[in-house]
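What follows is a single structure, written as structure tokens, with notes after it.
Not every chain of the complex is shown here; the ones you see sit where they belong.
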Amino acid sequence: MNIIKQSILNKVIKQRESNTHKGNYGRLLIIGGSPNYGGAVIMAAEGALNSGAGLICVATHSINVSALHARDPEIMFLDWHDEKGLKQMIPQMDVIVCGMGLGNDKYAKNILLTLKNYVTPNQSIVFDASALDLMAQDKSLILQQAKNIILTPHQMEWQRLSQIHIPYQSDSANLEALNNLFPNKNAYLILKSNHTKIYDSNGEFFENPIGNPGMAIGGMGDTLAGIVGGFIGQFGADIETLQAAVYLHSLAADEIYRNHYIVRPTKLSASLPFLMKKYGSKDEEN
Amino acid sequence: MNIIKQSILNKVIKQRESNTHKGNYGRLLIIGGSPNYGGAVIMAAEGALNSGAGLICVATHSINVSALHARDPEIMFLDWHDEKGLKQMIPQMDVIVCGMGLGNDKYAKNILLTLKNYVTPNQSIVFDASALDLMAQDKSLILQQAKNIILTPHQMEWQRLSQIHIPYQSDSANLEALNNLFPNKNAYLILKSNHTKIYDSNGEFFENPIGNPGMAIGGMGDTLAGIVGGFIGQFGADIETLQAAVYLHSLAADEIYRNHYIVRPTKLSASLPFLMKKYGSKDEEN
Amino acid sequence: MNIIKQSILNKVIKQRESNTHKGNYGRLLIIGGSPNYGGAVIMAAEGALNSGAGLICVATHSINVSALHARDPEIMFLDWHDEKGLKQMIPQMDVIVCGMGLGNDKYAKNILLTLKNYVTPNQSIVFDASALDLMAQDKSLILQQAKNIILTPHQMEWQRLSQIHIPYQSDSANLEALNNLFPNKNAYLILKSNHTKIYDSNGEFFENPIGNPGMAIGGMGDTLAGIVGGFIGQFGADIETLQAAVYLHSLAADEIYRNHYIVRPTKLSASLPFLMKKYGSKDEEN
């Protein structure tokens, strides 16, 4: 088993070049947040925003826009019932993150279908939470054509999608299931637990050595999905980027946990710009 | 009279075990917040969130969702007019906290009836504010079947519910009234005053020695109810847990009062993760 | 001319007695905030809240409730179109603050009429901004029966109400006009300028020696009106209380101005609990 090393941060988080603009750091579409779970998509968006995404649009139920903008005016809003807008926007984005608080009603399913029809082979897509459950219920919702597909289930969500019961979620079983789901080998699995593992469909896998039980709080996974999206938009979708995202998420939590009994996801996100500067590359030439 | 000791914090607030997830720290449903009193349920939710509850859903009037998520995206929302949703959710939760800003109209009463019909013997329930007044007006709203029932009235609310006038609220009278209301002896009474007392229906009682008059501000009690819910979800519903919750609430207020003329409840809540780390158990094996 | 001395803070801001509850620190109703000016009533409420008011209800247009509670869950809300609720609440409050962003339409006028009909001789009332202009337009809106009436105009508002042009606003002219408006001698005038003056209808007056031009920003006066309301609810409506409120408002601004080019009213309010502790009475017996 390969353990993620802290040096991955220095390798992945590059010093930005001066002649760049926001388009260089990823255009993200984050889809989620039914009326009951608006906070989930807000936390994902804050993960992406604070990890450096250039441009973020959140497609969500309109009930969530006031809270979103009260916290983060930097983020654009799309009413997820605006199907035309959604269909226009999807192909323009670099990264799509979908599923936090999406719910499991007919309309949520319809959004997955829209993604299936409109995602292009140049795009990376992160599926989290409800999106994974919907796919587990109806395999026809699974899309294949994206450049990269990243799944971020916790163990129970992975059980439902992979049909592998938690005690049997061995590395080989997980890889096999991933490749059955995505035969194009364009997929990554971030299997969240207190020892989160990352699997590349090409066979590599890594384990996260850090983190703490103060992270056992609603929204922690949504925040990770957002960071993953933010990192892919900036550093590309590969196994090193995913390692860095997972490691940074836990490192930020560990820093807070040192002096706090629990780690609020919103507090974790707010600490990312400082930590990325601290642990990222200082390479002058870069 | 037993005085609560600071050491109760170290005893109750356990260091979290590493192999745990949010489900281990309590699923809470917090019900309250009519259009006029939305802030009350938000403050209760912040008490629960910052004291470490694993998962929190607030059932409230939909007018309150924007403010709730603008402050605390970690918290889920349920429109309290969604009766079907409420009936589905109630039995799934570990702890229910009900009453802050609930109001006293017909629909508030209806919510208490729903609780009476759907709460299970495995659940703990905290009744605060309007819920206590509604029960005082109509004793048929009182439920008995919960595993633990915690009442958090101030002296006037207790007068209305127990029919004991404030000057006559002696320990023996309070215990007798509590046992008349809850003959199953599954109840606790947290009687708020500037010397808050906690009564176990089995006869024990404790007095809180700390706190300050800067706490004399709207929302202080709502926040305590939330902390009580958060603690029960993590540490179990017993007399020690309640002592720790009450003591921590006052300790946090005293820390703020040292440099501030008043103690805003929202500021108190925000300080809890730091204080729980500072005063909680550091036991390495735990 | 009497200059307000810093020692007024120590005299007025009493250390709270331990056996007290929120009812001892004033029940405030703050009325204002048409759809265009919701921020004004929020800033007044934050002035009152942070200066220690025990209980605050804001009566405003319902469009403002989300922002109010996103900032200050401690504050209750009343839809100002709920006439029945307003008529029930008015007589129950200790202090009423009215006018910030009230606007000048027919409904704003109607609110002043409701106050005129429902305010009792035990109550203190602070009139600010639009309320003063409406009275200037229609003298029949002026009420006389409150225990204390405090006006907080800036010089132009006072010109409109008193008919004294700014260059002629001498102390004697101001006192005469105040007594013509309120022949019962139950009124105070806080005439805001860069040398704010406070007039007691019984003849005393005081000048504020501090403050700074960083305070020249929208909302500064709304905040003062809120502090005045908060202080009256705690310390009683007399000339010393008003001196302390005005002085503290400027002192807080001066502290911020030392390191900041401008003084945001919301930042000023947030600093009040700290300053009231620092400059208030430390008398142990109190």
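Think of it as A, B and C in the order they're written, each chain with its own count starting at 1.
Here, contacts are C-beta pairs under 8 Å (C-beta built on N, C-alpha and C of every residue); 3 or more make two chains touch, one makes a residue touch a chain.
What you see is a predicted model; the values in this text were computed from it and never measured.
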item: Full count of same-sequence chains in the assembly - 3 placed in this view; value: 4
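What we mean here is this: only the chains that are shown with their structure count from here on.
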item: Angle of rotation relating chain A to chain B [CA atoms, steps of 5 degrees]; value: 90
item: Between chain A and chain B, centroid-to-centroid distance (C-alpha), Å; value: 35
item: Computed distance of Cα centres, chain C from chain A, in Å; value: 49
item: Sequence positions of chain A contacting 2 or more other chains; value: 66-67, 70
item: Residues of chain A defined as touching chain B within the complex; value: 35-40, 42-43, 46, 63-64, 66-67, 70-71, 154, 194, 212-214, 216-220, 257, 259-266
item: For the chain C and chain B complex, residues of the former touching the latter; value: 13, 16-22, 24-25, 49-50, 52-56, 62, 65-70, 72-79, 85, 272-274, 276-278, 280
